[in-house]
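Here's a slice of the assembly, chains where they normally sit.
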Amino acid sequence: MTQRPIKESKGKLLVLTPGMGAVATTFFAGVEAVRRGTALPIGSVTQMQTIRIGPRSENRNPLIRDFVPLAPLDSLAFAGWDVFPDDAFEAASRAEVLRRHDLEAHKEFLHSIKPMKAAFSRDYVKRLDGPNVKTAKNKLELAEEIRQDIRNAIAQHKADRAVMVWCGSTEIYLEPAECHRSLEAFEAGLRANDPAISPSQLYAYAAIQEGIPYANGAPNLSADFPALEELAHAKNVPIAGKDFKTGQTLVKTVLAPGLKARSLGLKGWFSTNLLGNRDGEVLDDPESFKAKEVTKSGVLDSILQPEVYPELYGDLFHRIRIHYYPPRGDEKEGWDNIDITGWLGYPMQMKIDFLCRDSILAAPVVLDLALLLDLAGRAGRSGVQEWLSFYFKSPHVERGHVQEHDLFLQHLRLKNTLRIMAGEQPLTHLAEHDE
Amino acid sequence: MTQRPIKESKGKLLVLTPGMGAVATTFFAGVEAVRRGTALPIGSVTQMQTIRIGPRSENRNPLIRDFVPLAPLDSLAFAGWDVFPDDAFEAASRAEVLRRHDLEAHKEFLHSIKPMKAAFSRDYVKRLDGPNVKTAKNKLELAEEIRQDIRNAIAQHKADRAVMVWCGSTEIYLEPAECHRSLEAFEAGLRANDPAISPSQLYAYAAIQEGIPYANGAPNLSADFPALEELAHAKNVPIAGKDFKTGQTLVKTVLAPGLKARSLGLKGWFSTNLLGNRDGEVLDDPESFKAKEVTKSGVLDSILQPEVYPELYGDLFHRIRIHYYPPRGDEKEGWDNIDITGWLGYPMQMKIDFLCRDSILAAPVVLDLALLLDLAGRAGRSGVQEWLSFYFKSPHVERGHVQEHDLFLQHLRLKNTLRIMAGEQPLTHLAEHDE
């Protein structure tokens, strides 16, 4: 494809987060800490990673943030919505992700981020409720209110442009319905209060209508249906999703390709998760869990291709369980048992215990998505950004495309896309004398 | 590069293994079981894996063994050397890798593989001794005897050609010495019984002199020095090494690139190994362990590039311990503790417990290396085969080249090399519309 020139990043970029809980506030506080030079944005590919240009021998390895014209951290501003009226400091304190000492250091900054009223309904998140919610006569009106919120926030922050990343709770599982088939049907549904339209879809719709890139960090249906894909193309807006790839699934998409590369077989993969924060509480509801389970379950099939390798992966027994386990708070734990077969079918086992932190893993993903979607927008890329699959448990792809779950192919594609955006050659990782 | 035509595989390919212990006998028995259709060669990339040719949409995914002209399993014959006089059935029974029932099924076949007398000295493997050893007045004569063994075995099996894969025990750690600098110096050293020349070097020398490809499955110095590299080029023989990548290091080279791809930091990586077979016993000697430790330790530095990422990997504390632990026999166990840092430097941990089997993981590697080195030879490739790095803990590379440890880049390179050998295009894994 011919590479269009990328518009310069100037002025402020407003990052909008529906949901101002553990993830969003950890993201806000972290960006501020990095800007002040007191901490590192570890986990952020855009901030920490280099990219090789040309053959190894040329030794050109700029940082990604120096290679493509990303918005600088100093240009970021923040606004969000939440069902609780707590400002970002209060919400972060309650979330207990960051140490008290680290929060105190940015107290004033965090107090200044106050949530706008949320479009919310317990019909879609059973285990949650809060007073800071919008009322309106129908869903179209709710969406209009969100659009007005966006315009207000941009004006208030004197921002040049904005990007939205869904950081809210997991909604219940919904299949795409009639109203999702076209923009026209969707807008009719908004007017008719169609129950198939959940709040997160209102945010996605509002963002795209406002020409603002949208990413969905949760597993529920949000922008991944024809109506909003159509709108994204019409409005020339990039979108991406869904479900941040953070703990156990991250490891799975690393390990499964590795076992497959060596043609080792799999008989069983049992994944259990202990999760004690608000996310865990929400997922304790079977309907929300189902949304999560669906995005988590497809991963192995997609990577392993049992249809191609029936002898290796044809009878894999794969189960995922998520348990609400309050004693650990945000410090979630994923335990995997993997039953492997080797030479002549002999069995081996692997156990992985990942003592991780939900929001610590998610915050840099929010940052990268905000910056890369903003970049994509300025580069004139619209619709589904498949090259951002790297960040998602269940990559949103164009109708008819196949999801790529292998983290290494996702990573290669992310970086080769950046190379192409910058007018450089993609890499094949052959030795030079072979190239 | 211009691709030369590959010579056809015809007649028998004799696989020669110095060392007829757990690994070699598991390999012999397994190939026979696969030939008889009673088991699958799981873990063998050449036998089980497909390779994509052209864009995804063309849907061309032949098995590797159908895509390049590998020697078919039916054409393989086997011979080996060992310090113990046990034939392959007896040795396999003692090794207790395969179930008695699986060995009994191939009793006659295994009994027929009787070890030739080994070139061996306890100076190089302290914890081992056996009666089935050669005596000669100097190392050159020993090497000549090995060459004669090879010629005899080829004649006996009426083989068209041969390939040698070192399956013996780990020798003590040796630095390259004067005698390793050139072929001339090496041959002088052979005559002078230079103590810097270990038995495995004699086998490597003998193989290359006979025009036979050589791979080193152990961590000790064997063909990875200028003298034998020079000889390999002169004799037009491909060589590869070293130290089969099987258990813990395999996982490490899968996981470390995954963490690095996500720009997650590392503070500590502690690897402990329990190993109860003859290999564990040999490694219980500090000098043999040192050879192993050196090949295992460089892996993380090479993958993580702390010089490029000092903030992420600059103070990584990496330790590897191997313990001889008889209760488990060949069923080795690797336990890794990994201390990870995320957003703002917050700590996370991962524990990996790999209950694997040494010989079950190694046997398919022996098979692949035998077939791919034979292929390389017929394709006119000589010297160090860096594209086989995929199989090794410490890839042997040409002087001045940098080792690649990332399993995914190794895998990509392996397959792209096969594509090039077959006259096809290498892949970049970009989406088609981007290519």
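So that you can tell them apart, the chains are marked A and B in the order they are listed, and the count of residues begins at 1 in each.
We adopt the following convention: a residue touches a chain if its C-beta (ideal position, glycine included) is under 8 Å from a C-beta of that chain, and two chains touch if they have at least 3 such contacts.
Note that the structure is a prediction, hence the values are computed from the model and not measured.
*Asks:* With 2 copies in place, how many does the full complex contain?
*Replies:* When the whole complex is considered, it contains 4 copies.
Convention: only the chains that are shown with their structure count from here on.
*Asks:* Which integer distance in Å separates the CA centroid of chain A from that of chain B?
*Replies:* Roughly 40 Å, centre to centre.
*Asks:* Quick check: in the complex, which residue numbers of chain B touch chain A?
*Replies:* Counting only chain B, the residues touching chain A are 1, 26, 30, 33-34, 39-45, 47-50, 56, 61, 98, 102, 250-251, 253-255, 257-259, 261-265, 308-309, 311-312, 340-346, 348-357, 359-361, 363-364, 386-387, 390, 402, 407-409, 411-413, 416-417, 420, 426-431, 433-435.
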